[in-house]
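With one protein chain removed, the remaining protein chains of the complex are shown where they sit.
Going in written order, the chains are labelled A, B and C, and every chain counts its residues from 1.
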Amino acid sequence: MQETINRIRKFRTDRDWDQFHTPANLSKAISIEAGELLENFLWDEENYNREHVLEELADVMVYCVHMADCLGVDIAQIINSKMDKNEKKYPVEKAKGSSKKYTEL
Amino acid sequence: MQETINRIRKFRTDRDWDQFHTPANLSKAISIEAGELLENFLWDEENYNREHVLEELADVMVYCVHMADCLGVDIAQIINSKMDKNEKKYPVEKAKGSSKKYTEL
Amino acid sequence: MQETINRIRKFRTDRDWDQFHTPANLSKAISIEAGELLENFLWDEENYNREHVLEELADVMVYCVHMADCLGVDIAQIINSKMDKNEKKYPVEKAKGSSKKYTEL
Partner (left out) sequence: MQETINRIRKFRTDRDWDQFHTPANLSKAISIEAGELLENFLWDEENYNREHVLEELADVMVYCVHMADCLGVDIAQIINSKMDKNEKKYPVEKAKGSSKKYTEL
């Protein structure tokens, strides 16, 4: 994974794109790519184009890597911090088998 | 990173949430979280709440990990496949310093 | 405006598309179109393509009309109900000149 992250970084710096990568712009990019991912499931949730789905999912993740870089944070670390919170918000005994939001559990 | 991915998986299976994790549902979740991330930059792109931004970014990535699992793919691999395409779509000599879409380069 | 709404309805029924128009599908469509609208402002918020922006804004609104139809509600009425709430959440004396969310006012 580290090699892949390095490749994403090199792609950006080779093209001198750091100048466009503000947190706000990257959050727009993530939203836009998320919309393109969702489009694959618009009218039919079962028969999707798998290749397109994988490409759009990759696009979302690439911009997430750029955003983590732009904010100067380690991806594993911010995910772990969030998982600490999620584990408290959704205790196994309450959340098991339920799709309810934590505010309704 | 692998440890973090394992933690995300255990979180899901402990709560018996695989049943809700279809590709379509997860792509909705990614879009929703991307919107929450974007909300931090709505009226003011400079003075954002850093802690909230990191949490929402983590949320997007956690759902991306779930989606990769749901589709049975390796994250590094699908990112690398997409980077192969991006490198062709945006050759350094054309794309350097430009924020234009590849269709306009 | 009523004539325009009727035209949107006729477009849908002429194509026998009511079958695809569930509230969930239409909310996905609105999100996807909103992402396409946002794409116009991705790297540069000032120099956007006005024609594209107007088209994508129209797309969002067309799907909103479809969704109101699908839910059997009158657009003016649901907007007015929401404006009743907004006026209470954002009293003029507190909200004037401020971009803060009501939870922070």
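The rule is short, and it goes like this: a residue touches a chain if its C-beta (ideal position, glycine included) is under 8 Å from a C-beta of that chain, and two chains touch if they have at least 3 such contacts.
Values in this document were obtained by computation on a predicted structure and should not be read as measured data.
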Shown chains touched by the chain that is not drawn here: A, B, C
Contacts of chain A with the absent chain, listed as residue ranges: 28, 31, 35, 42-44, 99
Hidden partner interface residues of chain B, rising order: 20, 25, 28-29, 31-32, 34-36, 38-39, 41-43
Hidden partner interface residues of chain C, rising order: 1-4, 7-8, 11, 14-17, 19-20, 22-24, 27-28, 30-31, 34-35, 37-38, 40-41, 45-46, 48, 50, 53-55, 57-62, 64, 67-68, 71, 73, 75-76, 78-83, 85-87, 90, 92, 95-99
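The rule is simple: only the chains that are shown with their structure count from here on.
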Homomeric contact chain B-chain C: same or different residue positions, threshold half: same
Averaged-CA centre spacing for the pair chain B and chain A, given as whole angstrom: 2
Where chain A touches two or more other chains, by residue: 20, 28, 31, 34-35, 38, 41
